[in-house]
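To keep things clear, I will list the structure first and then write my remarks on it.
Note that one protein chain of the assembly has been removed; the remaining protein chains are unaltered in position.
Per-chain residue numbering starts at 1, and chain names A and B are given in the order in which the chains are listed.
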Amino acid sequence: MNRSIPWLLLSLAVLLFGLGPAAAQQAEADPAAIVQKFGGKQSFDATEAVIAELAATGDERVARALRALREGDLYWREGDEAVFIATRKGSDYEIFDPLTGDSAGTVPSGDLQKVRVKNSIRNAVTGALGTLTLRAENPAQRMRAASTLFSDADPEMIGPLDAAIAAEEDSAVKARMQEARASAVLASDLPAADKAAAAKVLATRADRESLTMLIRFAGATDDPVAKQAADAAIVAIQNNIAFWNQTQNIWYGLSLGSVLLLAAIGLAITFGVMGVINMAHGEMVMLGAYTTFMVQELIRNNAPGLFEWSLTIALPLAFLVSGTVGLVMERGLIRFLYGRPLETLLATFGVSLILQQAVRTIFGPSNRQVGNPDWMSGAFDVGLMSVTWNRLWIIVFALVVFLALLAVLNRTPLGLQMRAVTQNRRMAAAMGIRTPWVDAMTFALGSGIAGIAGVALSQIDNVSPNLGQGYIIDSFMVVVFGGVGNLWGTLVGAMTLGIVNKFLEPYAGAVLGKIVVLVLIILFIQKRPRGLFAQKGRFVDA
Amino acid sequence: MILARFLGPRVWILIAAILAAAILVPLSNLALPADHPLHVPSYLVPLFGKYVCYALLALALDLVWGYCGILSLGHGAFFALGGYAMGMYLMRQIGARGVYGNPELPDFMVFLNWKELPWYWTGFDQFWFAALMVMLVPGLLAFVFGFFAFRSRVTGVYLSIITQAMTYALLLAFFRNDMGFGGNNGLTDFKDILGFSIQADATRAGLFAASCIALALGVLLVGWITRSKLGKLMIAVRDAESRTRFIGWRPEYVKLFAFTVSAVMAGIAGALYVPQVGIINPGEFSPVNSIEIVVWAAVGGRGTLIGPVIGALLVNYGKTVFTALAPEFWLFLLGGLFVFVTLLLPRGIVGTIDHGWDALRATRRAKEAEKGETAGTDVVPDPAE
Partner (left out) sequence: MVETKVAGKVADDVHALTTPQGSGGEPATPTVLQGIGGAGIAAVAAQPAMPREALSASQAPVDRTLENGHGEPVVSPHPYAAQMRERRLAIEAQGRARRDTLLYLNGVTKSFDGFKAINNLSLVIEKGEMRAIIGPNGAGKTTMMDIITGKTRPDKGEVYFSGDVDLTRHDEAAIASMGIGRKFQKPTVFESHTVEDNIRLSLSGPRSVLEALVHRKDEAERQRVEAILETTRLTDKRQIFAANLSHGQKQWLEIGMLLAQDPELLLVDEPVAGMTDAETEETARLLREIAATRSVVVVEHDMHFVRALGVKVTCLHEGSVLSEGTLDKVSADPKVIEVYLGR
C-alpha cells in the first residue's frame, strides 16, 4: 500500500507528460519519487537535502513543489505520507499533485501535515529555484525558465535572476531574463526608480502580457515617478500592439488577396483576355483540388514516403486535368458560342452543374481530407504576429503563378499569338495564325491555371463539390474590378479586395464585411464600368 | 379590345387556360370525392400553385431579358424579397401561438433574446401594408440598383455579374441572425393568412386560384407593355442601344422601367409562393436559384409571352419527377438543359416553333411564286405581309 501510491502517481505523470521524456527521466533521478521524500516527519537538514536533490534533477516541474514548500503550501498525508500541494477549501483541503498541479480531490484538514519550513529552508528553496532552471545547460530551457519567471513575477527571484543575468552569455536569453527581472521588480517593494527602469524594460518587450502587467502595476502603485514611467510604457506598448495589429491585418489581407488572385487568375485569361464568361471556372479549381486529393490517396496507399512531395506531383496533374476539361469544353461547346456572351454564360453554368454533380456522384457530397505536408504546416512569429507556413507559401505560390503567366503571355510564341488573336482575330488569321487552335489553347491554359489554384486552395479550404462555387463570384469581382484584359489589374484588384475585406472585418464582422465589399464593388463598377485598369480608346465601346 | 387584336389568339388561349385552371383545380379538389378519377389530391394543389408562381417569375424575367436584353441573374432576390414581406405578415399572424407564446415577437426573436420588434417589422401585422411592401421593396431595390447600373451604362455580362453579386450579398445578409429575418432558418411555422388556416384545403385552393389570376394579369400586363410603343422601344434597345440614344431616347429609363416592373412582378410571385410552400429562407437568394429562372425562360422561348410560362411549368414538372426518381440525376439533367438550349434551341420551344412556322410559310410562298412565274399568273400577296 505504501509503495503503490507513488507508483500510481508516477504512472499518472507518465500518462500526462507523454512517454518520451518521462521514460528518459525515470532512468535518472525521478523527481516524482524524490518529492515524496518530503513526506513524514523530517529534520530540517533532511528537507534541505531533498531540496538539493530535487534541484539536481534539473527538471522544471519541481519548481512548483519548491515554490509551494517556500509558501508553506506543501503537505503530506497521514498514513501513506504522500506529498501534496494543498489549499484550504472550507474546513477541508483541496490537494494537488506537487509536480503537475493536477487536482487530486479533497481531504479533511486533520489528515494533512504541513512540511515544516524556516527561513534557511526558504533561502535554500530560492537558491535552488534559481540554479534549477536559470542555470540549465540547454539555452532553450533557460529561456523557458525566464519566461515562466516573467509570468510568475516573484520578487524573491530577483537575486537568482541577477546572478543568472550576470552569468548568461546568450543575448536572447539574457533579454528574456531581464524582462523576468523587471516583472519581478514591479511586484517587489524596491525603490520607485528601480520600478521605473523596470517599466522601461517591459516597454521594449511590448506584448500583451507586459501590457496587462503594467496596467495592473500602474493601477496599484501610488508612486508618481513609477506610475509615470509605467504609463509611458503602456502607451508605447499600445502603439506597438496597434502597429502589429495593422500589420497582421495587412498580412491577412495579402493572404486572402493571394487566394483571390489564385482563383481569379485563370479567369483573367478566359474572361479577361478571351472575353469568355466561364461560369464553370470555379469547378476547374475544384477539379484541381480533387486531383490533389487523388494524388494524396494514391501516395498514402502506395508510397507513403512521397507524401511531402504530394503537392509538387499534384501541380502538373491538376493543370492537365483542368486544362483537358477546359479544352474539351472549348472545342465542344464554347467555340459555337463566340460573340454570344450571355449564351456562353448560361451554357458554361450548365457545365458547372454537371461537373459538380459528377464529382458529387464519384467522391460523395462530403468534405474530403487533403493533408498538409510538413513544410506547409506550423507557424512562426514575427513580432507580435503569427505567420502560418501554408498562408506564406500560398502567397509565394500565387505570385509565382502570376509571374509565370505574365511570362507566358509576353515571352512565348503562344502568348504572342494569343494577344494577336484577341486584338484582331481576322488580321491574325490572315497572317497564318490558326485562331481556333489559339482559342482552344488559351482556354485550356486559363482552365489549367484554375486547376493549379485548386491544388493550393485544397490546403486551406474544404475540398468538397461546392468548393468552386464559393470562388466564382469573388473571382469575377476581382477581374471586373481590376479591369478586364489586364493581368496587373487582376493582381492589384485581388490584393486590394483582400486587404479591404480584412480591414473591414474587425468593424463589420466577416459576413457584413464581405457584403460591404460587394456593395462597394457594385458602386465602383457604376463609376468605372471598365475597372481599375481599363483599356482606353475610342475603340472600346462603353 | 385593342389588346385582343394585338396579343393574338395564342395568348388568349393561354390566358383562358390559366383562368380555367384557376377554377377547375380548386373545384375538383374541393368538390369531387377523393376516389373520383378527376379529383386533384390536396398535396398537388400547393405544388401546382408553386409552378404557377414560378411561371409568373419566369414571365417577369422574360420582360427584362427577352424583350429588353438585360440578363438579370438576380431575379431570385426580388422573388425572395416579396416572399419575405409576405412571410413577415404570416409571422405576425401567428401571434401567441408560437412555441414561446409571445404575442408580439416571433419565436426566433424570443430565442435570440430580443426584447422588442425591430422598427422594420412594424406594420406587417396589416395585410394591406405587407401587400404594399411585397411590391414596394423589390420595386425600390430594382429602381435604385437599376438607376445606378443603367445610368453608368453597365451592360451585357457585366450587368449579369453585378446582379448576381447583388443576390449573393443579400444571401449573405439574410443568413445573419441579427438582420432580424430569422437567419438560417428563415420564416416558417405559419398559421393563418387573412384569418384562414394556411393548412386548410380551401385556403390552399384559394391561394392557387389567386396565383393563377396573378399570372393571367401578368401575361396581360407584359402583353400590354410589349405591344405598346414602349415595348417596341425595348426591343430597339435590346438590338441597337446606341441607335436609340442617337435618336433621342434614353435607353437607361426604358431599361429602368422594365427592370422595376419586372421586379415588382417577381415580388408578387414570391409573395404568393411563400404561403403555399410554408417557408421562406435565405436559400431563395442563392445565385443558383436565380440562374434557374433564366433556364425556364430560355427553354420556353424568351421574347414571347407564352414561352416562359410553358418553360417554367415544363422544367419544374421535370424537376419534381426527376428529383423523386433519381435525385442526383436532376442536376445532370438541368446542366444538360442549359447546354442543350443555348447550343441547339436558342429560341426556346415556342420561338423555334414560330420560326419553323415562318420558314415553312416563306418556302411555301417562294414555291408558289415560282409556280406563279412559270404559269405566268400573278401572285396574290399574303395579306399578312
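Please note the rule applied: a contact is a pair of C-beta atoms (placed from the backbone, for glycine too) under 8 Å apart; a residue touches a chain by one contact, two chains touch by 3 or more.
All values derive from a computational prediction rather than experimental measurement.
Residue B:Leu233 is the one among B:Ala149, B:Leu233 or B:Val294 that touches the chain not shown.
Residue in contact with the omitted chain (choice from B:Ala17, B:Leu47, B:Ala210 or B:Ile225): B:Ile225.
When the whole complex is considered, the residue among B:Val254, B:Ala271 or B:Val341 that touches the unshown chain is B:Val254.
Taking the whole complex into account, chain B touches the unshown chain at residues 225, 228-230, 232-233, 235-236, 239-240, 242-250, 253-254, 256-257, 385.
Following the convention adopted for this analysis, only the chains that are shown with their structure count from here on.
The mean-CA centres of chain A and chain B are about 48 angstrom from one another, to the nearest whole unit.
Within the complex, the chain B residues that touch chain A are 71, 145, 148-149, 151-154, 156-158, 160-162, 164-166, 168-169, 172-173, 175-176, 242, 287, 291, 294-295, 298, 328, 331-332, 334-339, 341-343, 346.
On chain A, the positions that touch chain B within their shared complex are 277, 333, 336-337, 341-347, 349-354, 356-358, 360-361, 473, 476-477, 480, 511-512, 514-515, 518-519, 521-523, 525-527, 529, 541-542.
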